[in-house]
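Please find one structure pasted underneath; my questions will follow.
Shown here: the complex without one of its protein chains, the others still in place.
Order of writing sets the chain letters: A and B. Residues in each chain are counted from 1.
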Amino acid sequence: MRNHPRKEDYLIILSYTGRVAIGLGIVCVAPMLVAIVEGEWSVLVDFVICAGACLLSGAVLAMLMPTEAHPGWLHGMVATAVSWLLAMVLAAIPYALSGHYGSYLDCMFDAMSGFTTTGLTLVLDLDHLSMALNTWRHVITFVGGQGVVVLALSFLIDGSAGSYELYVGEGKDERLFPSVLHTAKAIWKISAAYFVVGMVALWVTGVAIGLPVKAAFYHGMWIYMAAWSTGGFAPMSQNFLYYHSAAYEMVSVVFFVAGSLNFALHHAVLTGSRREMIKNIETISFFASFVILFSIVAAGLMRAGAYPDLVAMMRKGFYQVISGHTTTGFMTISARQFALEWGDLALCGMCVAMMIGGSAGSTAGGIKGLRVGALLLAVRHDGRRLLLPPSAVFKKKMHMIEDRYLGDEQVRAYAIITVLYVGMWVFATLAGVAAGYPALEAAFEAASVTGNVGLSIGVTAPAMPIFLKIVYILVIWAGRLEFMAILALGGFIVSAVRRR
Amino acid sequence: MCGRRACALAAAFQIMGLAVSVGAWADGASVQAAPTVPVQVVQYEALLEGARAFDGLKATIQGEAIGQVMERGTMAWVNVADQSGAIGVWMSAEEARSISMLGSYSCRGDELRITGTFHRACVEHGGDMDIHAETVAIVRAGERVAHPFSVARQVAAALLSLAAAGGLLLLRSRDGKRRALESKGAKSGKGGGHGC
Partner (left out) sequence: MRLRTDRRGRLAGFGELALGMAVEIAYIGAFFVVGIVVCLVCLAFHA
């Protein structure tokens, strides 16, 4: 990497950021259409303002691209980090104009929560939100999720599985765009297939549980977008408890677990390599960690006397664990019930589940099953090395779409990211405790924030201290970008201010 | 935060105690485990914070019917929201049909006063926190909510749209010029660039 960024580097980054803002302006069309259909004319005006701001700022920034520009991988990384911040500021405009938020900071919190598919919210009076604004909340979650998948998979599908090792200072020499476009096409095809199935399933189930046909369509659309993106926003204040339906919950589980699976895995399984489903390191590690963690949570719930029977244990215990582990964040209980009824053992199990998270190359957050699985494999390999004679040779491999070598460099990279995640969780926990919340509640909320989950124990609320809102925004942002883009930005800033 | 919780719990126990006393006085009998005459409306937050204490007891809540009525055979779910939160109420479909307006963006829903049995983790409904209604009364009819236009916002929207359109046209022309330059450069055999 160059020692000191040139003016051209700043302009390239700002120009990329502008393109993202233009994209966001185009996304405003979705809620505008809903506003027109529903006759929410004042909301339509709010979205015209938002779209105008996005398109204008995007056009101005995009025009900064130098005529003879040579954009590279690092420009893309830094632009990714910066554009998420700009998107947060712009997407907050309709929230602020709605009057449903206490401050612009609260609006930005919700915007960042949406883009990062977290799902924590500071909205006031959600039950009276306009259809258009509810559509916006869910659409930005959907778009944010797809965007992150493109970013993550551009490393994996590009053939360099070890690209997770690439940090500041180790720039790639190839253009990001061609592989991103190719990857995006594959992702959109998979998402389109699931969209059709998901929308039909949720719409039909919604009607079956008593929702009017139109409401069932809207709720189905919103819930699908939140489920597939493992976002966890729901259109009503009671979240999934609003529906009082085991059937609706079960259908949602199918789509949010599917959304938490690696898109490369989807591509393999849906194009004929069906055995990948049981050979893949991530599907194996996710299943194993779920069994262990749900056992811990169930034991904790029994000890706390939380739920009386099998059905309640499944609809509350199982649902929250799988929602947390996939980092979706749908809730079938009130936030305060975690603190009042679950007991410490179950909450600890939930914290670990949320931190581990879902699969790499998906919309899920957390440390990721790939890293956890790979680190456990590495422990196993080291164990074998200890037991075998020094001259013995054995294959250190893991299977992810194909057999890959699990060398020390890869393990080191996975371990570093894991340490960063845990460190960030500690930081967010300390911030919560400093704000006056009990330690376990602060730790639970911190795990939810770090893993981009969205389950809440009641800490996230409009009355939360301002500094904690800012901390959570930064943690959500960093966790979603898996530090890569943040470190790239950090390195860029350091190189900019450092003397030659 | 702990202070609020303690106050809510204290209020819940006070109400419970009052209900028990009134019930005993009315019956002229000794204190019963399950009071039958609730005397005061309980906020949802009090039920939530004191769920174990209130579990299985009768409670009266008052709030706005929101969202949609979900009929399930002869019964129905209606979610009722007060200032502190919302809870699902299980009532007869007939009672649910008497609700004329449900809260949404364009309406404030009927305000209901519901007396029924509170469940912390309802066995019949898969562990849901809910109220099985015994009496449902509409205390105030709902009404449509107007969302007036703001002239200032319309002007801002118009100006921003014009400015954005101008910006995008300018960007498009610049992109066209850059593409032309790049293809000229490619034809003359210049190599690709390197990242920083």
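Note that in this section contacts are C-beta pairs under 8 Å (C-beta built on N, C-alpha and C of every residue); 3 or more make two chains touch, one makes a residue touch a chain.
In this text, all values refer to a predicted model and were calculated from it rather than measured experimentally.
Asks: Of the chains that are displayed, which are in contact with the missing one across the whole complex?
Replies: A
Asks: Which of A:V200, A:A247 or A:L270 sits in contact with the chain that's absent?
Replies: A:L270
Asks: If I consider the whole complex, including the chain that's not displayed, which of A:Y16, A:W203, A:F318 or A:F338 touches that chain?
Replies: Of the candidates A:Y16, A:W203, A:F318 or A:F338, A:F318 is in touch with the missing chain.
Asks: Which one touches the absent chain: A:M63, A:M302, A:L375 or A:I416?
Replies: Candidates A:M63, A:M302, A:L375 or A:I416; residue touching the omitted chain: A:M302.
Asks: Per the definition of touch given earlier, which of A:V29, A:A247 or A:V291 contacts the omitted chain?
Replies: Checking each option in A:V29, A:A247 or A:V291, the one touching the absent chain turns out to be A:V291.
Asks: Determine and list the chain A residues touching the chain excluded from the picture.
Replies: Against the left-out chain, chain A lists 193-194, 197, 250, 253-254, 257-258, 261, 266, 269-272, 274, 277-278, 283, 287, 290-291, 294-295, 298-299, 301-302, 309-310, 313-314, 317-318, 322.
Convention: only the chains that are shown with their structure count from here on.
Asks: So what's the Cα centroid distance for chain A and chain B, whole Å?
Replies: Result: the chain centres lie 24 Å from each other.
Asks: Spell out the residues on chain B that touch chain A in their complex, using ranges where they run on.
Replies: My answer: residues 1, 48-49, 51-52, 66-72, 76-77, 79, 81, 85-88, 103-106, 108, 120-121, 123, 125-130, 145, 147-150, 153-154, 156-157, 159-161, 163-165, 167-168, 170-171, 174, 178, 181, 192-196.
Asks: Going by the contact rule set out above, which residues of chain A touch chain B in the complex?
Replies: It is residues 1-2, 5-6, 9, 22, 25, 40-43, 45-46, 48-49, 51-56, 58-60, 62-63, 65, 67-75, 97, 127-131, 171-173, 209-212, 215, 236-238, 241-246, 306-309, 311-316, 332-334, 336-337, 340-341, 436-437 of chain A that touch chain B.
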